[in-house]
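The complex is shown incomplete by one protein chain, all other protein chains being positioned as in the whole.
By written order: A, B and C. Residues from 1 in each chain.
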Amino acid sequence: TKPAEEGAGGEEGKNAIKVGMVTDVGGINDQSFNQSAWEGLKRAKDELGIEIGYQESKQDADYPPNIENLVDQENDLVWGIGFKMGDAVKEAAENYPDQKFAIIDYSYGDKTPKNIVGVTFKEQEASYLVGLIAGKMTKSNKIGFIGGMEVPVIKRFEYGFRAGVKEANPNAEVLIQYANSFTDSAKGKAIAKQMYSQGADIIFHAAGDTGTGMIEAAKEEGKYAIGVDRDQNSLAPDNVITSAMKRVDNAIYDVTKKLTEGKFEGGTTITYGLAEGGVDIAPTSDKHVPEDVLNLVKEYKNKIIGGEIKVPATEEEFNAMK
Amino acid sequence: MKNKKIFNDTLLYTLISIFLGLIVGAIVLTASGFNPIEGYSEMLNGIFGKPKYMAWTIIKATPLILTGLSVAFAFRTGLFNIGAEGQFIVGALAATLVGYFLHLPAIIHIPLTLISGCIAGALWGGISGFLKSKFGVNEVISTIMLNWIAFYLSNYFIMLEGFRKPNSEASYDIQRTATIDITWLKSLVGPATKVNWGIVIALILIIIISYVLYKTTLGFELRAVGFNKYAAEYAGINVNKSMVISMAIAGLLAGAAGAMHVMGVSHKITILAAQEGYGFDGIAVSLIGNNTPLGALLAGLLFGALKYGGGKMQNIGAPTEVINIVIGSIIYFIATVRLVKIMIDKMRGGKADA
Amino acid sequence: MLKNLAMILSTTLMYSTPLIFTSLGGVFSENAGVVNIGLEGMMTIGAFAGAATAVLTGNPWLAFLAAGIAGGIFALFHAIATVKFNADHVVSGIAINFLAPGFALFLCRRMFDGSTMTPAIDLGQKIPRPFDGFFAKGSFLDIVFNTYSTVYLAFVLVFVTWYVLYKTKLGLRIRAVGEHPRAADTLGINVYKIKYLCVILSGILAGFGGASMSLAIVSTFRPTLISGQGYIALAALIFGKWKPQGAMLASLLFGASTGLVVFLGNPNIGFTVSENLLSMVPYIITIIVLILFVGKANGPAANGQPYEKGER
């Protein structure tokens, strides 16, 4: 597919609904949530017959003009992809009260302007599930977690994961190290090697491109790795046992669909968790994860969906768990 | 008279370079299946199409003008400032700290915030100047290192409780009293356009810097050191002091860019995931502008236009790297002015110099 | 403890390798008098060309070569600008830093379905590890030396560069061109040819540097893969006083301090420092070492200066 066909060119189709998105600095093909978001839009295009387009950002300072550019192109809905755009989207919403906006990974709480839908994810729920898998599959009782930067989203991944491990295997120790970078693959690899040499046999990352270094280490050491955001099995088919997936595509599709149905829920924040199909474990998990563990995961999934278990998302919540 | 001619020639060659760069870009666009005419008209329209686009171009250009001026100033005095990036970051950091934590009337708060950014940048640049004058540490290395130190320092501060906006990856917004938005203009160019006084301050700084450089004893000293530090030393000028002052002023300018960016555009700082490139672009701006203050202004505007207007080529689906290729080609052709000159001379049928 | 040391050493080697290749490139071009700030861009295009070729052919060494060629092509542009058209070396280098990554992404999208990332290469198709399985698994020697051939190649090239530069007639001519091109010219040495050669070599080596990232350290090319290493390599080159062995030591120092950072970030180490403060360590160490041990260094006398025949 050529992006030209998808570009928000804008002359024809006066009746078709138009939706555009602004990527964050990762760009449209970041193998992560920007790309996932775009895939959601493409699905909406195919299934709902809408027009779609995007604007890539190179610097944080690009967000306001890019958002404005999409507004100028008379999009019915403008998406901001990523928490970094929180303020920019809010400002735009104030400046263009008749324009609809939506944002990924950001919540304005009860102060959400009428023309914005906030979308957040319960990352902790997916990482809880992969934590269960890690806890069950570890042989050394040592598991690693590599974080990109110590920011709330990544912290949610960390605590959910630790809670899952603890639940499945109270004896397992989780080694935690932050790389302080989402791009430094070499550092990710070095940290992972260090963890493996300390006896860890499974490592989970929430560190963007830094994490690809970790997957590389797993490949070299013949150890297990757990991916994040997307199904990362293709990066190391023998080593990535599962991934904590964040279905930005589903959320985007869902909100966009509601828009076409005239049910845009402006002024609210929608949280996508397991129940809403917003997070999950990777479909390729059955390649490496034994049946019984998968069944266990299924069991817990239902408990979480049913509200029986509330997965901790912060340090306080994690410590509050018994 | 003579100067004027040179100026016109330079301008002519620059325009031709831009044209050649655009041709390369057109080839790349065509090769990737886009109509270059469409792409470029998007770009031109994206720059000049509406008052607000022009405003955005200027907004985008402002920090580049200043980091360009910073690099140019250092060059004039014989130093290569790769560190505008880091100086920008600390300038933005200091301005945000002062802009957020202090509560003051605007008339004091605005200058204070700006000055604190300037001082932070000056300090950061001054370190490199000091290391060079005292220990002979090459400023190219020290500024590259200080860029990264600034980067992590800024992230460190943002992570601190009380400065970081809860549940976000950014600091709190600075107080209203520290911002330099031009609210009344917004009604003219569009409410979302971040028109601010930055460009005016940048122009003032350009005038001040030109004045300092060419009309004052300090500028005389700095330029003398830049051209020939041995002769300057002989003439009794303190070369070591000049290096520190020069790097500090260069840092001040980049720091001002950072501060004004916070005060006029972002109103806060966010966690940096990668170097944003204000300083690196500044190097290109400075060099395209022939390392002069006026040149930095024009080249900064050109760069701002390319970056902002170029981004509009995405409207036809062209990916951003094509825009970088266009920018790179333009810089390349500007660098090879000689090539352009030869081509023109050939076209004029005139003789090329021996 | 020994294991920790081994880990630090292995991280050192891993981190230093791309820097060594690339700074060696800088050694060539700057000793011939051409400042090369475009190393960053040349690394990027090399990293891409390497990964892409590996995906397409499955042959890592062919891929490595392709990376060198790709870097060399962009270096050729730099040479044309600086040597033939007397362009300012820094401006041309900056242009390369826009163009090369731009083309890398552009080609990547064309070749791989619009993706800016190449597919991952299988372990078997990466650059080989000559000592894989040679030492007891997890032993000190294994951790340190069971690493990619590129690491060893980098050190070999340091020696080769040193040899060429200081022992051969080509090297003598290169250094003469960098120090005093007019003198070389009056002796009938083709200054332009030497400069072209060295700049192209610098691109080839920077391309190798990029490929040592995309074919050994990881197994894909991504837009963020090279983010600043080219500039660090430039710093290492100056730090190392424009000498191959010096550039190598500077690269190693940088790698070692990153190794230290990874080690200190280890949760078992017993104390916690802010990640951000920790991340500054390599840069601060570099500055301190410069102050304490290196001091002032001057590059080749005619470095960065345009050279024209028949000019005074």
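What we mean here is this: a residue touches a chain if its C-beta (ideal position, glycine included) is under 8 Å from a C-beta of that chain, and two chains touch if they have at least 3 such contacts.
Throughout what follows, contacts and distances are computed from a predicted model.
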Options "Monovalent cation/H+ antiporter subunit A", "Simple sugar transport system ATP-binding protein", "Dihydroorotate dehydrogenase B (NAD(+)), electron transfer subunit" or "Molybdopterin synthase catalytic subunit": UniProt name of the undisplayed chain: "Simple sugar transport system ATP-binding protein"
Visible chains that the absent chain touches, using the contact criterion stated earlier: B, C
Residue of B:134, B:176, B:215 or B:346 in touch with the missing chain, whole complex considered: B:215
Residue, one of C:141, C:170 or C:288, that touches the chain absent here: C:170
Absent chain, residues of chain B that touch it: 212, 215-221, 223-224, 227-228, 230-238, 353-354
Hidden partner chain, residues of chain C it touches: 167-170, 172-173, 175-176, 179-180, 182-189, 301, 309-310
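Here is the rule we use: only the chains that are shown with their structure count from here on.
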Centroid spacing, where centroids are CA-atom means, of chain A and chain B in whole angstrom: 35
Rounded Å distance between chain B and chain C, as computed from the means of their C-alpha atoms: 28
Set of chain B residues in contact with two or more other chains: 152, 155, 159, 274, 319
Chain A: positions in contact with at least two other chains: 3, 27, 149-150, 180-183
Residues of chain A defined as touching chain C within the complex: 1, 3, 27, 29-31, 149-150, 175-187, 189-191, 193-194, 197-198, 209, 212-213, 216, 219-220, 234-236
Residue ranges of chain A touching chain B (in the complex, touch as defined): 2-10, 25, 27-28, 53-56, 58-62, 64-69, 71, 73, 83-84, 86-87, 91-92, 95-96, 149-152, 180-183
Footprint of chain A on chain C - complex, ascending: 3, 6-7, 10-11, 14-15, 109, 114-117, 119-120, 123, 129, 138, 143, 213, 217-220, 222-225, 227, 258-259, 262-263, 265-268, 275-276, 278-279
